[in-house]
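The structure is given below, and queries will be raised subsequently.
Every protein chain but one is kept in place in this view of the complex.
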């Protein structure tokens, strides 16, 4: 298979290059870049020296010569190329937000300040979270869909943590709180003050509180989940969420600490503070529920009880780690999820989607074992 | 004044040394250390070379020769010295948890695994959070109290963020969530795996979820606040809290992101999603409330609307920065607080307490301007 | 092939586990640990959870059941196991210093404070730097040698930088200066103060100046090179070296900045300061020399003129990057080498040696593309 990457010199693009170069089913890579057209990628990324020598060409040429096209362009730039791919019958896997909102142009416009150029195209896309939509992704081609809207990094970690809880949480009660901490690579390769070394090293900084673009993405998918009745609880309305992103001095990783109020059926309701063993029992029930829910998932790891998810346990891998905890009062489920924002949160998940589309082993090219450092 | 520090070679002790050395009212320092008895402190901390040359002696000698004694010993080790100080009529400012629970030995024992050696002594102490107990600290001597239980680092940032909200939050509703991220210096000077460089660099790790010793401290003080009627709302019961600490790769600082459900009187109750200007108005009301609440406080900064607290804005200072935000649905107050865990969270607050006791300018010795890096 | 790792739970051991798990020729892994005997390695390294589940057994059992044995034990602990392997005819690849000194027990004893338990065994070993000794490693078995003394991390980066210069440097002149900066993982997994986060983050610290154990290793191999006439210059005496290691706040990587005085034949001798183009010519000559020297080497990259080696260009790979520069006066060659200390500096090089011994593709299991972060 020949894979094309347009926007190959940003961080997500370069990560696609690295991972696809080692993918057993990919024979050729075609790469585009506006800024570095004509250069070889090893000249832009010296770490690729002597290993990845493909020349950077125009996006159109990449599309012409590829079987599947990954777009790592900024939001609202790639839609034109999606359209060309559509015309040519190519799969288009988009790492930007452009195809994450289906035909809900209103929400997209409100948060991204752009309108759809090709509204019809947005009915041809699937939200590429395999754990939610695997079957739909498998069936894409037969359903005349060719476009994957690859999920945002924060939504990936948040949704995988919340998804199994739809049967558990108290939809009548307070919102689900998603407190996330991200590494700096999510900010991309272009220098900017917030990720200038001296401004962000040795500090933790919240940002875009109650105003990050990933909020509506998370809310929309939670609503879809609720509607779809894909869970045992069918009359659920979408939960409210509060999402607060923070920046931490690390290169990779997103840790999400998610607070989910338990429904009456699940929470401990004794008037006294619960005993340790009551809490322990509840953790076990929930642990079993999550383990069952994600049984067979190649990239979700429900960590053993008593251990805690952390970003350095998934580093450089496509895993989403999940650890489960109960508040001392037995009323709130605390879910911790950890992903590598560049892999499961971007390039790895895109490749996972490609693997599903083509019927490859879902782990092909994504078998890197996590490294502690 | 002669100030003594027992346990001077741990990180909190060394920070006391550094700050007291530059304090305009302190003429002499007396330092003790079990591990390094006989050495000069500049031999232990080479950064002090040629600047702080005091010799490390026995704790008893320090107490003998000092007017005020700071204890930076581990929990349950310093109580004997508190008793000696009490016998001799010395002020004893304890940075451990031993005197943070007054006569509630039960809670202390449950969480710290020790009983009180001198139960009577625990009626002679004040919880040293000046913003809450300034008057009590001023009057200590006249009330036959000589002991300060200096607050924990996490509780300081959490309580200062929650304190003004007692008139605002919905006590009937869900718990207050305190999601905190700390630098590594809180773990102390003794090498241990969780703060071994390769294990914690470039990663964020939650720990002691729903089981950190600072939870009962926060809960106890919130209950005291509620009982004391120190706020306009007098019939309040103590709010439940969920406290989740995380470790981030930074030397100093604690950032607490606190989610406080608003009472009916304060939250926006329209059935529609609130308009931006409604949110803006609410932020302004709350901002005014907090500003008024902390008016004249020398070390609390309510940041301008639209800005966000971060640990690198309070680095090396005694400030607690607070920024205020409202959830997109107008129902939850998000308070961000940032402190330097070694200063406002430990040594600086201890000195602030000393300044109040002695009637010094509360800022004496604590005027360092925060450094971005 | 079944590979055994004794001492599998240290950092180098765990890195061997990770790399060998993905090695196309390794069917089984056998792992030992004294500290964690009976546990599964995924319980010690949560990053391995669900991926590497081998149980930790006794070293003797590992040796029994393996074809090739890697030892990641501390110095002077593994010799007994080398002897068992020898008795059983197993290859033994030792990551400690025990077999880096051949029969020069005197130097080993002087620097490591131990004597040889089995002096005969030290005649059966090869210094496992493939770029120097590839043929000898290939021929090991036929020469009745079964033991690899895997090079130290610093010596690997230093020797690869100096090796081609034997024809270039001025042996009569001043010593070669090797100024190296290492990441913290070289200090291992056991907590100790020098790599305690708060002691080493945000700082650079030289250590063991003129007294690091890797000095005699470098000197010995340089002398061997000189004697062996493996270069065009046959009458060379071993150059003196000055080696200064530093610790930097990074997880992985060693950067060596090496200052080599040029011999008369190579240096620019005009009495005037050389012109830019003279310098340029000299750089080109030397660049050609190095490129020629390492032609075909799978893991040495001579970087393009005008670029500079850095540790984040070889991260997680087995490459040694080399960049070449000339002092402004045209008299000193400045060689910069960068390696990942855990891979080319330890586990990767050990596997490279195994690949050579068994006649596998030398890159097998070591094809990871370097990551910028």
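Each chain gets a letter, A, B and C, in the order it is written, and its residues are counted from 1.
Here is the rule we go by: a residue touches a chain if its C-beta (ideal position, glycine included) is under 8 Å from a C-beta of that chain, and two chains touch if they have at least 3 such contacts.
The shown structure was predicted, so the numbers you read here are calculated from the model rather than taken from an experiment.
Trainee: Just to verify: which one of C:47, C:133 or C:251 makes contact with the chain not shown?
Mentor: Looking across C:47, C:133 or C:251, the contact with the absent chain belongs to C:251.
Trainee: Of C:29, C:121, C:159 or C:201, which sits in contact with the chain we cannot see?
Mentor: Counting the whole complex, the residue in contact with the absent chain is C:201.
Trainee: Kindly state which of the options C:44, C:167, C:308 or C:364 is in contact with the chain not pictured.
Mentor: If we include the chain that is not displayed, C:308 is the one touching it.
Trainee: For subunit B, enumerate the residues touching the unshown chain of the complex.
Mentor: 14, 18, 21-22, 45-52, 185, 201-202, 251-252, 301, 303-304, 307, 310, 312-316, 321, 367-373
Trainee: Can you name the residues of subunit A that touch the chain not displayed here?
Mentor: 11, 184-185, 187, 189, 191-193, 195-198, 200-202, 249-251
Trainee: On subunit C, what residues meet the omitted chain?
Mentor: Spelled out for subunit C, the touching residues are 173-175, 177, 179, 181, 183, 198-207, 209-211, 215, 240, 242, 244, 246, 248-253, 255, 257, 259, 261, 308-312, 315, 325-329, 331-332, 334, 336, 372-373.
Here, only the chains that are shown with their structure count from here on.
Trainee: Is the contact between subunit B and subunit C built from the same residue numbers on each copy (over half shared) or from different ones (under half shared)?
Mentor: Counting shared over all numbers used gives more than one half: same.
Trainee: How many degrees of rotation map subunit A onto its copy subunit B on CA atoms, rounded to the nearest 5?
Mentor: Between subunit A and subunit B, the superposition angle is 180 degrees.
Trainee: I'd like the Å distance between the centres of subunit A and subunit B, where a centre is the mean of that chain's Cα atoms.
Mentor: Distance between chain centres, rounded to whole Å: 37 Å.
Trainee: Subunit B to subunit C: how many Å between their CA centres?
Mentor: Inter-chain centre distance comes to 48 Å.
Trainee: For subunit C, which residues are shared contacts with two or more other chains?
Mentor: Residues 185, 201-202, 251 of subunit C each touch two or more of the other chains.
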